[in-house]
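Of the protein chains in this complex, one is absent; all others appear in place.
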Amino acid sequence: MTFADIHLTGLLPTATVGLTGYLVVAAAVFSAGLVTVMARRNAVAILIGIELMLNAANLNLVAFDRFGPLEVNGQLFALFILAIAAAEAAVALAIVLNVFDARDRIDVDQIDALKG
Amino acid sequence: MLSFLVFLPLIGLLLIWGSPARFARSINVLTCGVALVINLILAFGMKTWDGYSHYVQVDWISAIGVHYEIGVDGLGMVLLLLTTFVSLVSAIASWRIEKYQRGYHMMFLLLLTGMLGVFVALDLFLFYIFWEIMLLPMYFLIGIWGGPNRKYASIKFFLYTLAGSVLLLAGVLITVFQNATDTGLVWSIVELSKTASVSGDLVAGGVGLFCFIGMFIGFAVKVPCFPFHTWLPDAHVEAPTPISMILAGVLLKMGGYGMIRIAWPFFPDAAAVMGTAIAAISVIAIVYGAFVAMGQTDFKKMIAYSSVSHMGFVTLGLVAGTPEAINGAMYMMLAHGTISAMLFMIVGVIYDRAHHRDMDRFGGLAWNMPKYFVLASFAFFASLGLPGMSGFIAEFTTFTGTFASHLVDPVTGDVIYSYRWAAFAALLGVVLTGAYYLIALQKIYLGKTPKVYTDPKTYPDVSLREKLVLVPLAAVTLWMGVMPAVFMDMYKPFTDDLAVTITNAMKAMGG
Amino acid sequence: MLTLALLILIGPLVGFVLQSLFGKKLPRQGDWLTVIGIGVSLVCSIWILFSMWLGDATPFKASWDWFQMGAGDALSIGIYIDGLTAVMLFVVALVAFLVHVFSIGYMHGDPKYWQFFAWLQMFSFSMLVLVLANNLLHLFMGWELVGLCSYKLIGFWSEKPDPANAARKAFITTRIGDLGMMVAAFAIYAACGSFDFDKIFAAVESGNFDSFWLGMAGMGLFIAAVGKSAQMPLHVWLPDAMEGPTPVSALIHAATMVAAGVYLVGRMMPMLTPDVLTVIATVGATTGLMAGLIALAQDDIKKVLAYSTVSQLGYMFLGLGTGAWHAGLFHLTTHAFFKALMFLGSGSVIHACHHEQDMRKMGGLWKKLPVTGTTFFIGVLAIAGLPFLSGFYSKDAILAGAYGRFPHLFWIGLAAAVLTAFYMMRLFVMTFMGKPRDQHIYDHAHEGGISMTLPLIVLGFLAVVSGWPFLGWNTKLLDPSSMGQVLAMPTILSYEQEHASNIVAVVMPLAIAAGLIGLFLGWLVFGKGADRVPALKKPFRWMEVAFQNKFWFDELFRELILKPGYAAARFCTLIDSVGVDGAVNGVGKGGVKSGRGSAWTDNFIVDGLVRLTGAICQVGGSIVSTLQSGRVRMYLSLSVGVVAITLVLRWLL
Partner (left out) sequence: MDFSSIIPVALVTLGLLGVIIADLLGKGQKPIVPQAIAVLALLAGALSALGLEQSNDTVLGVLRPDAFTVIFTVFFCVVGAMTIIATTRGEAFRSPGGEFLSMILASVIGMAVLTMSVDLICLYLAFETVSIPSYVLVGMRRADPKANESSLKYVLFGAVSSALMLYGLSFIVGLSGGTSLDAVAAAVQNGAGSQPIFVVACLLVFAGFAYKISAVPFHFWAPDVYAGAPASVGGFLAVASKAAGFAALVRVVAAMTPEGVGDAADPMGQLLPEANALIVIIAVSAIITMTFGNLAALKQREIKRLLAWSSIAHAGYIMLAVTVWSPYALQALIFYLIAYLFMNIAAFFIAGIAIREMGTGELRSFRGLMTSNPGLAVFMAIILFSLTGLPPFFGFIAKYHVFYAVFEKGYIWLGVIGLVNGVISLYYYARVVAYMFLDELEEGEAPPSIRMSLVDKVFCAVTVIPLVPLGLFWAPIWEWAQASIPAVLGL
């Protein structure tokens, strides 16, 4: 029995999830990402948070594409975001590695030599 | 010919740049001399004192309608003569500057261009550019060649004047675009004042008042009027003698010139509304300035505060609005120019010898420096307004004018406007001026001479160079005191019809 | 006539210029040059006097345009000579000439000999300018120049501090008076657009001069006269002015400068309103009395003469105030002669006693100084008002005028007359009669040279002759009708009214009696060498102290005007540099000082509100830069926090 067949059997609740549902989920993911960015002291954890925020935007776009008049642009945008997020993560990690080499820890709060 | 005069100092500047440092000071004196000669030729060349002669109007920035418009009428010419004369005298006085001679004289000539430019510019944009060009050389002149606390004094001078001119810029901008005709913006001071004299304030209502206050503060900082004067003592005390001569002799007149040429003609009604407030400030300046001068122990600071007190007459005369008052205000600017330059030179003479300016430590200088004492007492008495010298004519005319600006409604008999209270209050200043000058004269020159000031080697009498500076200034002060008509006729056409516009505005406001 | 007038002015001017430039190098340090200078103007003024006296007395006018002050017509500068001017010219020129001659002897050997003569010349020039002026501005210029010269001459020996202080005090007190003159000038210009006397009087006549401001102008003029002629309360400078050399006191503080005030009131009489005249009269009378009382208790010979001048000037103002225009000015001329005589006399006495001015050290000098003694005695009799001497005729005329208008002032005047005679006799007796109190001085006393005795003799002759009525110069030249319509016409007494028979009958005997009683009492009390009035010892001790301390005017002056003035100066200086910036100091010391890392460098604490704004910027700057903590997490949370807050605000608003 594939998923589709289960669906057809009507056993599962078939209430369709509207656009707002997706937006709410995206918002939740976005705020989760935001919290990790602000709460965690480890640079890599911050990067993870950023990825979460980017994926929330992706979810939004895909949701709008599904329900809105966007033919395919929404998904196209999401694909681009994925690519760019990867590039960004790569560069970010390289820099983090750099900092790790120099100070052998990447606790963001210790790195405050430049201030004032 | 006029632009040649304005940019002549730049040529001098390049010359100094090219030549070795030794010649810097002689080139400077030469340039100032030539400038004075050209200025005299221009003055005699003027057909009438009324219109603008040597008028040049060339397109400069057509995009926003700015022209390189210069010209000079009686008002401009008389101040030009003052500028060239005082700067020649200061150039001679700066013969003994040792540090970075070349830099000093180049800055001096740059300052001269700025000053000449301000008095001839008839285009608001050009006026503003020249107005601010002066700031830079002054900053460096006070900053590098000044006294011990020069860093603070120069930055304070710069900040003060820049804040003032920023407000001036705001006022100018709003005025210009409010009066933009369909052909584009009108920057020419001549046209703008013509429209203003016809149709009252260039910008009506609250915004107009804002523009006027902005412009007034911009010029008041330079005059300096009472609340904005705190930079003057610092700048004077720290500036080297020739520079404080120029600062007091010419730069203070720019504020007054700006008011007479721009602020008042553009906003006669706003000026009338602000009349009493400005009169109050001027009276405070006169009396408060005199009191503070009396309380000073530093000789140069005393003269700086006396300048604040004397320049209070300028704003008082302007506000009173009668032809005599404005004539007096203008004459006070000229008189104060030569007298204060002379006073600062006298401080400079004793400072070069004693290297301190504390009046209490001086005493009895008159007995072994007689020529110096004669010149010093001449300057002191000229400054406290003794008849026969220009100070008296200026003060007397301003007072007569302020007293005469008193309009009583013939029908109801109640007073429409009157500035007699200001005249009465300012009279106290006259006595105080007399008091603090005589106290200073006694402290420094009379009484017994402490031993240190007696040996002629370290305290020689006035040298030839110093006499070359002081005697011409004294001669001009005397000449202006005995024959004021020569100078008054030059600027009277302008001041008289300015007086007409102001009195009409005051009548309209009151009536 | 014009050439004469110009010569009068050019003489001293050229003298001054040449003397001040080359005086030191000229033979005899140029005293002859200055004597010739003043001599020229003396000759011309005599010429004018006689031509006016004997010939026609029509006023001579000449004026040139000077400069255009405002919209009206140009202000003029020029010459105006009428009877009054002719008399004043003669008085000033003569006294100046005699003082020049006297100074040759008196100032002999002074290191700054030539400077003294230069300033004497300048003084005579400015006094003549003042007298010849045809408008108020021109007169005011002469007025202030005279003030300058008196400053220079009083402060001639300003190596010592006292003369310098005295000179400054003189200049500033007269300048306070001058404020009155300035107010008057401005009110006049505001009403009639010009300063010329004839235009002013025309405007007053035509009535378009607002009455309140006309009164103010009148009062202003009188205040100036009070300042210059040392009436109460602005008389404090005259006694101190005795610090100057005696010829200066003779010239300035007897005859000329102090008379300028009387001349001003006399010249401007047509515009003075009746109530101003009453004020003048009362002030004149009270000054006369007060000065007389103070003179009684002075020991310095010159101070007695100074106070006597103040009192006599009070007399002249009493005359003018009561409308006896002719009497007032007549007294001015006669007083000039005998007061100058007495001052020069005292000068030769001081010269003889080697600059000793205290009368208590003199005595019996008559035998040693016969010429000075006799001439001095003539002066004393003249001032006391002995008949057939000039003092009698002029003082009698004033008393007659006063009797007519203000009886109560008449009695004060009479008391003053008695006092005058009394203290004059005291002075004369103490110096010239009785036993010499200081043998050393007595032995060395010797008569001055011809240059000192000649002026005494000339003045003595004039003191006697000038009063005689049959000469008639005073009635012709000082004729009130020549002034044309006068605002307070009813009060101006013509010569005849002054000497109306009924009044003269009463006043004449009283005046003569007053004079004699004064002299006799003086002789009686002081004959035996006493220097104080014994009667005042026990019960009236306080009066003695009051006279001694000149009614504490100086102290009053110092407390009420000088001290607050200096306090105000210190207060304003405080405001300007410390007080207002104290606010910043407070800010500096208190709250912000503890701010993290923002040490206040002292060069930010100079003055006032300016730096307050500067301080605020500094505080703002330190806040923003401390926000920059260097920790990334803080940055992120701050940024996102700001975004969140704006969202919430947006939602609420």
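Here are a few things to note about the model shown:
A, B and C are the chain letters, set down in written order, and residue numbers restart from 1 in every chain.
Throughout what follows, contacts are C-beta pairs under 8 Å (C-beta built on N, C-alpha and C of every residue); 3 or more make two chains touch, one makes a residue touch a chain.
What you see is a predicted model, and the numbers here were worked out from it, not measured in a lab.
Shown chains touched by the missing chain in the whole complex: A, B, C. Residue B:Ile155 is the one among B:Leu30, B:Ala43, B:Val56 or B:Ile155 that touches the chain missing from this view. The chain not shown here is touched by just one of C:Pro469, C:Pro509 or C:Gly630, and that residue is C:Gly630.
Contact between chain A and the unshown chain involves residues 26, 30, 33, 37, 43, 46-47, 50, 53-54, 56-58, 60-61, 63-64, 68-70, 73-74, 76-77, 80-81, 84, 87-88, 91-92, 95-96, 98-99, 101-103, 108, 111, 113-116. Where chain B meets the chain that is not shown, the touching residues are 61-64, 100, 128-129, 131-133, 135-136, 139-140, 143-144, 150-151, 154-155, 158-159, 162-163, 166-167, 169-170, 173-174, 177, 206-207, 210.
Looking at chain C, the residues touching the absent chain are 598, 614, 617-618, 620-625, 627-628, 630, 632, 635-636, 638-640, 642-643, 646-647, 650-651.
One rule holds in what follows: only the chains that are shown with their structure count from here on.
Averaged C-alpha coordinates give centres for chain A and chain C that are 99 Å from one another. Across the assembly, chain A contributes no residue in contact with two or more other chains. Among all residues of chain C, none touch two or more other chains.
Chain B meets chain C in the complex at residues 149, 151-152, 156, 160, 230-231, 234, 288, 291-292, 294-296, 305, 322-325, 327-328, 364, 366-367, 381, 386-388, 392-393, 396-397, 399-404, 406, 423-424, 427, 430-432, 434-436, 438-439, 442, 446-448, 483-485, 488-489, 492, 496, 499. Residues of chain C that touch chain A in their complex: 625, 628-633, 636-637, 640. Every residue of chain C that touches chain B in the complex is listed here, in rising order: 65-71, 74, 137, 140-142, 144-145, 148, 151, 155, 158-161, 164-165, 168, 171-172, 175-176, 179, 182-183, 185-187, 189-190, 565-566, 568-576, 603, 606-608, 610.
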